[in-house]
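What you see is the complex with one protein chain gone and the rest in place.
Here the chain labels run A, B and C in written order, and each chain numbers its own residues starting at 1.
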Amino acid sequence: MKLKEIRQPGAYSYVFSKYADPVVTVQPGETVAIYTKDAFEDRVSKPTDRPSQILEGDPNPQTGPIYIEGAEPGDTLAVHLLNIEATRDYAVSAHKPGLGGLTPTSATPMLAEPMPEKVYVYKIADGMVTYNEKMSYPWRPFIGTIATAPRIEALSALTPFTHGGNMDTPETKPGNIVYLPVNVPGAYFYTGDVHAGQGDGELCGFALEIAAKVTCRFELIKGKSINWPRIESANELMVIGSARPMEDAARIAYMELIEWMAEDFGWDKYDAHQALSQIGRMSVGNMVDTYYSLVAKIDKKYL
Amino acid sequence: MKLKEIRQPGAYSYVFSKYADPVVTVQPGETVAIYTKDAFEDRVSKPTDRPSQILEGDPNPQTGPIYIEGAEPGDTLAVHLLNIEATRDYAVSAHKPGLGGLTPTSATPMLAEPMPEKVYVYKIADGMVTYNEKMSYPWRPFIGTIATAPRIEALSALTPFTHGGNMDTPETKPGNIVYLPVNVPGAYFYTGDVHAGQGDGELCGFALEIAAKVTCRFELIKGKSINWPRIESANELMVIGSARPMEDAARIAYMELIEWMAEDFGWDKYDAHQALSQIGRMSVGNMVDTYYSLVAKIDKKYL
Amino acid sequence: MKLKEIRQPGAYSYVFSKYADPVVTVQPGETVAIYTKDAFEDRVSKPTDRPSQILEGDPNPQTGPIYIEGAEPGDTLAVHLLNIEATRDYAVSAHKPGLGGLTPTSATPMLAEPMPEKVYVYKIADGMVTYNEKMSYPWRPFIGTIATAPRIEALSALTPFTHGGNMDTPETKPGNIVYLPVNVPGAYFYTGDVHAGQGDGELCGFALEIAAKVTCRFELIKGKSINWPRIESANELMVIGSARPMEDAARIAYMELIEWMAEDFGWDKYDAHQALSQIGRMSVGNMVDTYYSLVAKIDKKYL
Partner (left out) sequence: MKLKEIRQPGAYSYVFSKYADPVVTVQPGETVAIYTKDAFEDRVSKPTDRPSQILEGDPNPQTGPIYIEGAEPGDTLAVHLLNIEATRDYAVSAHKPGLGGLTPTSATPMLAEPMPEKVYVYKIADGMVTYNEKMSYPWRPFIGTIATAPRIEALSALTPFTHGGNMDTPETKPGNIVYLPVNVPGAYFYTGDVHAGQGDGELCGFALEIAAKVTCRFELIKGKSINWPRIESANELMVIGSARPMEDAARIAYMELIEWMAEDFGWDKYDAHQALSQIGRMSVGNMVDTYYSLVAKIDKKYL
């Protein structure tokens, strides 16, 4: 069977929004292959390129909106991530002035000089992503940005929030299911910013950025609403909370995981709170975006 | 060979401090067994006990100070964690008003009623720590609180900071080496608050609290100073940053890991920053103490 | 001369956005009177009303967008605030579950019961706003929400950010000039959420909310761009920074004030930094909105 291939027909989107026209309609149950640009708009490919001159801000172009037939506010969209392929043989990262967790930014401004700009081009080959002999890392692809449209807002593609978005969380990877709230008719799904791999926190603000082909299948859970994005893997339930300061992201992630345990698995909320105190897991997705993203997890065997 | 056994001779300590007299002197290279009380002062053992009435505040009694012969300011104390045994057959956790990551506290006060108080007593047997049929978790012992004395301060045993302290980080476990800065002659080592297991963040403020016997060996690294606690496992280097808000703990942990990579492994700092962006790991130790503790990690194979 | 009166022709706006059609066009130099609804949509007027049942979320309806003829991205819009009249004789405040600085919210969730709901209706008369004999406060009207449209985002009317918005800062009052960045052609000006008075921080999330008639005059400063909203009074220059955590709002406000002193008054940035260390003023606008707003100030006599 041939997959439906989705390529952005015109300009890429830089917001998650219901105010744009859908680029394609997809049926629940349908498997599609979505082509995405990298976070540099595919415009940075050489060590001598200067993102601060080439790009306007930090662009993060998105493919979408994709209209999901039958999706209504109050439903949940389940995105089964099936496969990620790079559509080129290199990945790019960079130190860019004003971006990152260890440098002054517009959100945390300082009277200090920014970090020197530097572009890192990695070769993708043989299951490795390689900058030089020492800096060579396994191919661990995932989606940095995956979202539905907010109810009335049009949010920057740099922002992670209740609708998903730029969560930069390595758990949004093939084999896992990402659950997103449906806020508008048709859901208006967006994705982009695929990574060949990333450390926890995405410290410099750029992972191993790639242009990619993402294969996934959409399912609708009718009449089931969620407050924050969720992920399910073979072994774990996860919630992603995005906020500043980071402790609020942690609170959101654990609180929503308690809600999930209570609603779907019959837990008393206080017992769920106690259980997570003893066997919950929490990792840092990003510590660089407009909101920080933390991931709370529970092994299904403890449910 | 018989181990030197260290039992607190009188009152336990509730601060990390050079202002107390050492309870014992230990030689570098010597292996000792240290007996510790649990965070409830071993005074909570039944579901009907009320910590808010039994205890004054959140006590966290420490065994120490232990004088390390030959330790001088500017050295590093390497604590090789060898073994942890529970000295009783149960662990205790609790929901206590004013403590936890999802409840108003004295640090984040609110005009809201606290969570209902509840004590959870877990049976330790057959490698499991069991509250009931559903809430039964593996035995994963580690030390919640491990510290040297600060240079001039006497800090509460509830506080994690540059000297170690109440980090509540599951990586301070047998098989790993904990590196702590020596700030005063003799280092003045303290430990306590041993856990039979804990989830990331220690959400309710109490892990599976046990009285314990901790076996460890002290080594001195003369003339080597560190700014924050470090941990080394068979496969990883780790730094624990403790601060509020949580993003500052993340910044500290990654920044000090960059310093470690630069000083001991010859990395250019910007390349280390890039490498951690792609393969660094970061988990949440605690999100409940006076400072939050985050752990930055790098797999040694990437050094 | 008769003022142009601006009444929202249809539905009020709940976002700041360029994606809506302007309701009216205004010329630079023109003085207009804008009618606004209160933050409760004028639907809460009795102590027995329950905002949590009457309202969907926290609505904050805005009048606009108002198209400013000739405004182009890169310009600054100067809004001369001339007068505020209440269009009714009462003001309303409320304690509403999930809103406020001392209660769990969706941004800082907790496993705790919310504060009891309560509506406070104040009588406006004789220059006072009066709930009862003890709680009677002077008439100190100002605009809670005043904004241009963001460049590509549609942001909730609850949000204060670089474009202005829901800053809830008592300095946006008659006699002062509010400077806002122009991000889109025509600026797309919005305002609403007028207050009969407010304490610093807007602790409970609602000030003395009124329906109002706001008289103001728009001027354009062509080719002059600013990063954050500014206010000028007879004696002071002010910048409003909005962010979480609150220290980032403080950094933004002082950093942008340093920029202002450097660009328009010839200060060396480090000397400006030193001067503000000695005579800068900083107050809390709001500690309840999606971002906190802090106001940095310098007395003009020190320029």
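The rule we apply is simple: contacts are C-beta pairs under 8 Å (C-beta built on N, C-alpha and C of every residue); 3 or more make two chains touch, one makes a residue touch a chain.
Keep in mind that this is a model prediction, so the values were computed, not measured.
Chain C meets the missing chain through residues 93, 95, 101-102, 115-116, 118, 120, 129, 131, 134-135, 137, 197-208, 244-247, 250-251, 254-255, 258, 270-271, 273-284, 287, 292, 294, 302. Mapped onto chain A, the interface with the missing chain covers residues 102-104, 108-115, 245.
Listed by residue number, the positions of chain B touching the unshown chain are 14-15, 17, 19, 106-111, 152-156, 227, 243-245, 248, 251-252, 255-256, 258, 269-270, 273.
Definition applied: only the chains that are shown with their structure count from here on.
In the contact between chain B and chain C, the residue numbers used by both copies make up over half of all numbers at that interface. Chain geometry summary: the mean Cα position of chain A and that of chain B are 33 Å apart. Per-chain CA centroids place chain B at a distance of 46 Å from chain C. Shared contact sites, meaning residues of chain C that touch two or more other chains, fall at 108-111, 245.
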